[in-house]
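Complex shown without one protein chain; remaining protein chains in place.
Each chain gets a letter, A and B, in the order it is written, and its residues are counted from 1.
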Amino acid sequence: MRNRAIAVATCASAVLALGACGQKLQDAGPSATAGAEPANLLYWGKWAKGTPQANLFESVIADYTKQTGVKIDVQWLAQGQEQQVKNAVATGAGPDFFDTAIDHTAEFRTAGVLGDMGPIFRTKIPGESGTIEEVLPKSVLKAISDDKGYGFVPHSVFSIGLWYDSAKYPDFAPQSFDELLEIAKKEKASGRAPIALDGSVNAYNSFWIHQMLLSTAGPGILLKLAEDPAAWDLPEVKRAAKALESLVKAELFEPDYMATKFPAAQNAWAGGKHSFILNGSWLGSETASLRAAAVKPRIIAFPPVDPAKGSVATVGALGWGVNAKSKNQKAVADFLAFAMQKKYIDRIGTDAANIPSRIDSPAPVELQQLQASIRDAEQVTLDGDGVSTVKPKWLADVFLPLDDKFVAGKLSAEEFLAEGKAKTAAMNG
Amino acid sequence: MTVTASDTALRAPSAGRRAKVPRGALQGERRRLYLPMLLPALIAYLVFFVLPSLFGVVLSFAEWSGLGTELSWVGFSNYVSMAGSELFRASFVQTLILTLVVGLALFLIAGASMIVLRTARGSAFIRAAVFLPFMISPIAVGLAVSFLFNPDGLINTVLGALGLSELRQPWLAPELIFNVIMAGVVWSAAGFYVVLVMSAVDGIPPSYYEVARIEGASELQQFRYVTLPLTRDMLAIAASLWAIAGIKTFEIVIAFVGTAGTPPPEARTLAVEQYLRVTGGREGGLAQLGEAAAIGIVMTVITAVLIVLSRRIQRRERLELA
């Protein structure tokens, strides 16, 4: 037992190092000498032990080993896992497959970790009629792709939407942003601060302007704003900015929202102090242990500023990426197809309270409306239009600070647009 | 006789500094001991720390996102774009302000403790208690911040209860956050410097104070003529240590405003700015290691200047005293 522990530790270091150990073990190990025997796989996960996801994947792996005899060595790396995968693969080693998410595809791609995943997506799922590609919604397939194809096999999907308390608003279905504004104003008139916001998290502040821009100017608008100063003059952009301005001016956010310490605002919302919060689909499970008994949280897609335009869903996903340099591509594909069976992906909804990636796996009740919106969306985009991976500097240095001031009410819509245009021009020039 | 006490005190360290020992054979023996004692540490430091760090200098002339990505040479463009960046200039100025303001506060606190703590009852306990922030994990500090400084947090509640409602503030809002962070840095760092200078005070033979007391020196006079001259070296060390730590201020900013998302520009120090370049600004952004390295070079240069300055000042004071 002790020797094994040492061997694992040694192997881990060597794998991280330069692949010497991984290859050596495989050269010398039984799997390589006996040609017929299946290859063993190495999986570097990001979940901490004890999380529902870690438990689920461990049981999938146990089932798979029992059925096929293929051993899968799981190592939960948690923090810094992406960096370790990149370092290991760059030095010629690394796991056969690993945990990843949409916002990491670009860095893995740049680091040469990812290859063509087409064959994996065309693998048939055991015991079912379809392939991996066929059980996923079009919107999700589009979201997980970049110009070189699929980035990873998704098991969970997340999105951005408006959380509300269905105990207080049983028939809540605003058709437009203006309707939402009216409902919130009414609630404010009754003496409650309707909308919670952790204003010290600039990404959460930016959800507002981004969701509004999506409905007026369509997906990819943030990228346009980052690349072209002239985009700041578009009437659609102005319309969204005006909408946000009206919300800020009506003072519908909780008092001193720019000074709350995360997660104070979302906890206050879960405790029933505020009715609405614009946030990710993860917020329900994130605040579950803090929820007041009377609160029944639900999430819907953000009501459009311009109801005449088609719906745009913001889609994110978590899943498994495959090391392009792994010699076990076929074995990895077989395992991932096995893991994508409905009975396992269903448990993303039941065990982990997330939206499952498969089109036929139901989400938990609070997420079902949003799941339907993702499935039916005419257009999809990534969180923040993916600008954080393409134009990280513009986002961090120009857009987010400016947006913070705008959401705080320190800039008018006109000032926001004028400064945004000038600063973007300065950065790109 | 009072003169004698302070005289001894003044002479003792300077005698030590010049290491007045009999010349000749013994001096030679001491010289021969110098390298064997110094070299193991010096070599380890040189090979595993200094040489790898020089890589950072090289990197500051490149554009690189880490292992596995392409590295391209860009000359001085990292430095040029830094000079033109409003955010860099803001974080630069903020770092200097923080280092100076907090440094002054720390100096006053350490001085006050040296007067009071040497004789105070429960001195060991006090030292342990003021040192606590150094031991508490930033995670707990971050959570405590929300408990204290939230709009409906403890501080505003207490102010309201005391009838001082007009003093209630949105403490963590961008306009105030930097001041709150500076107070937080003072709180977390002061214990460290108190313990450090007090260890030097402990090293002063109690007989010096006895002599001074017999001569009728007050607590302040004892401080002025015994404690201060005998701890001058440690105070200089502490000043240098703070210059270094102040320029690198990082974790506490993250604990105050960065547990989710990126700190607002008003709260960023150079180290935070550098960290944002290393991580690519947010989850998933590409690292800009070249720019991060350039910021690191700037930080190292500022610190080196501060250290040299403080050593200069120290030397001048020594000359004036002599």
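Assume contacts are C-beta pairs under 8 Å (C-beta built on N, C-alpha and C of every residue); 3 or more make two chains touch, one makes a residue touch a chain.
Here is the rule we go by: contacts and distances are computed from a predicted model.
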Not-shown chain resolves in UniProt (candidates "Glycolate oxidase", "Two-component system, chemotaxis family, response regulator CheY", "Carbohydrate ABC transporter permease" or "Sporulation protein YqfC") to "Carbohydrate ABC transporter permease"
Using the whole complex, pick out the displayed chains that touch the missing one. A, B
With the full complex in mind, choose from B:102, B:189, B:247 or B:267 the residue touching the hidden chain. B:247
By the document's definition of touch, the residue of B:100, B:128, B:214 or B:313 touching the omitted chain is B:128
With the full complex in mind, choose from B:78, B:99, B:262 or B:303 the residue touching the hidden chain. B:303
Contacts from chain A to the absent chain lie at residues 5-6, 8-10, 12-18, 20-21, 44, 47-53, 75-80, 83-84, 87-88, 91, 264, 267, 271, 282, 285-291, 352
The missing chain sits against chain B at residues 12-13, 15-22, 26, 29-31, 33-35, 37-38, 40-42, 44-45, 48-50, 52-53, 55-56, 59, 66-67, 112-113, 115-117, 120, 124-137, 139-140, 143-144, 147, 154, 190-192, 195-196, 199-200, 202-203, 205-206, 218-220, 230-234, 236-237, 240-241, 244, 247-248, 271, 274-275, 278, 289, 292-293, 295-297, 299-300, 303-304, 307-308, 311
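We adopt the following convention: only the chains that are shown with their structure count from here on.
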Would you kindly tell me how far, in whole Å, the mean C-alpha position of chain B lies from that of chain A? 39
Along chain A, where are the residues that touch chain B in the complex? 83, 86-87, 89-91, 101-104, 106-107, 110-113, 198, 200-204, 255-256, 258-264, 388-389, 392-393, 395-397, 400-401, 404, 408
Inside the complex, what are the residues of chain B that reach chain A? 65-69, 85-87, 142, 145-146, 149-151, 153, 170-174, 176, 257, 259-262, 264-265, 276, 280-288
